[in-house]
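The block that comes next holds chain A.
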Amino acid sequence: MKKTRRILGLFGNFDEATNAIYDIRASKIAGLSVDDVTLISPIEHPEVEEALGDRPVRVQYFTFCGGLFGLVGSWLWISSAQAAFLVQPQGGKPVVTLVSNFVLSYEMMILGGVLSTLIGFLVGARLPSRPSTLYSEKVSLDQVGIILELDDTQIEPAKNLFRNHKVLEIREEVMK
Partner candidate 1 sequence: MSLDNLTKDWSRYRKGIEEGGFHNYEHRWGMAIDLNACIGCNACSTACYAENNLAVVGKERFSKGHYMHWMRIERYWDEDQAREEFPDQGAHFLPMLCQQCGAAPCEPVCPVAATYHTPDGLNAQVYNRCIGSRYCSNNCPYRVRYFNFWSYPESAWPEPLNLQLNPDITVRDKGVMEKCTFCVQRIRTAKDKAKMENRKVKDGEFTTACAQACPTSAIHFGDLMDAESAVTQLWAKHQVKRHDEQGLPVSTQHKQNPALRGYRVLEELNTDPSVMYLERVREELA
Partner candidate 2 sequence: MSGNEIKSFSPAPFRSILSAGSATQAAPLPRIERRDFLKMMGWGTVGVTLAGCDLPSTVTLEEGKETVVSYLSPEEYAIPGVGVWYASACLQCPAGCGIHGRVREGLALKLEGNPDSPVNRGKLCQMGQSGVQTHYNPDRLGKPQLRKHGKLVDISWDEAWKVLAEKVGAASGARVAWFTGTVSGHQAVLIGEHLEALGSKHHFVHEVINNAVGRAVNQDVLGEAMPRLDIDKAKLVLSFGADFLGTWVSPTHFATEYAKFRSGTRGVLVVAEPKMSLTGANADLWLAVRPGTEGMLALGIAHALMKKGVSVPEAARAAVTAYAPEKAAEITGISVQRIEQVAALLKQHSPSLVLAGATVEGQEQGYQAASAVMLLNVMLGNVGKTLVSRGEFPFPQLSPRTGNTRDLVAFAAAAKDKALDVAFFYGANPVYTAPDSLGLVAALQNIPFKVVLTQFPDETAAQADLVLPVASSLEDWGTHVADYQPEQGVITFQQPLMEGLYPGTPGLGDALLKLLKMRAAQKYSAFNDYFSYLQNAVASLPEQYRAGGLTNKQLWEQTLQKGLLTVDSAPGSLNTNVGEITLNEIKADAEYPLRLIPSPRLGLWDGRHANIPWLQEAPDQISKIVWDSWAELHPSTAARLGVQEGDVVEIASAHGAIKVKVYVFKGVHPDAIAVPLGQGHEEYGRYAKGLGVNPLKILSPAVDARTGELALYGTRVNATRTGVHEELVKEGRNNISQRGRKLVATITAEQFRRTEGV
């Protein structure tokens, strides 16, 4: 069925929130899988996130590619610039100086790595974005929120599930 609604449950107690997710995971609501759950929290919550299961993060590939590009690209760039700029100072040294080029490539590897990590982070985290209207400022204080994407039939069971786990507040919106 088509997901049409989104609800947010805010929890003061992190254990309850965790348990709520385990309940969803255990398929207590038909048609609702853990993939429909988004957790929003004020701090890093490895233990709460665990309930959501494995959700792969791929930023490291960005990092690797960026770093590699920085390393190789800058080395080629600098060396070929040197080979094109022949009135370079010599000091008795060759035109293409490997030693100094590696030092610079090293720096460029890091710069490439850092910048691509940033890009990877922004892409992966879907930033910049507009926070959804369901977002509650309490999340940035001390509460955990669980957002579920639901079809019409799942709304009530989900709310009940939240209530079983001492939800403090429930918000609801219609998806466009």
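Selection rule, in plain terms: all candidates are chains of the complex that A comes from, given by their letters.
Criterion: contacts are C-beta pairs under 8 Å (C-beta built on N, C-alpha and C of every residue); 3 or more make two chains touch, one makes a residue touch a chain; residues count from 1.
This is a predicted model, so every value here is computed, not measured.
**Student:** Pick the one that touches chain A in this complex: which of 1 or 2 is it?
**Tutor:** For chain A, the touching partner among the candidates is 1.
**Student:** Any idea which chain A residues touch candidate 1 in the complex?
**Tutor:** Within the complex, chain A touches candidate 1 at residues 76-77, 79-97.
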